[in-house]
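Take a look at the structure set out below.
Note that one protein chain of the assembly has been removed; the remaining protein chains are unaltered in position.
Right, chain A next:
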Amino acid sequence: MSQDKSEARARHWVKTRNLTYVVLVLWFIFSFVVHWFAKGLNEMNFMGFPLGYYMAAQGSLIVFVVIIFVQNWLQDRIDDECGFGEN
């Protein structure tokens, strides 16, 4: 394998890894942290819902969908930038 290719791979992997870390932190917050405080959040209202219930029934789910589409959009950009975009 050429020097260029392995350097490109290293750069690509660092970027991919950092993106993945950010995604996992967000994932952790909306999977666990928010629901740990469900009781307190229920005191607040959001669109007519008690917030703690809303987050478990809908809020977290919507965040997950957004995260996954945005992550894939960013990952595609990383791939293209490093010359690993496939066709």
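Convention: contacts are C-beta pairs under 8 Å (C-beta built on N, C-alpha and C of every residue); 3 or more make two chains touch, one makes a residue touch a chain; residues count from 1.
The rule we apply is simple: contacts and distances are computed from a predicted model.
Engineer: Can you pick, from "Phenol hydroxylase", "ABC transporter permease", "Fe-S cluster assembly ATP-binding protein" or "Cation acetate symporter", the UniProt name of the chain not shown?
Structural biologist: Spelling it out: the chain absent from the display is recorded in UniProt as "Cation acetate symporter".
Engineer: Contact with the hidden chain only, please: which chain A residues?
Structural biologist: 6, 9, 12-13, 16, 20, 23-24, 27, 30-32, 35-39, 42, 45, 47-50, 52-54, 56-58, 60-62, 64-65, 67-69, 71-72, 75-76, 79, 83-86
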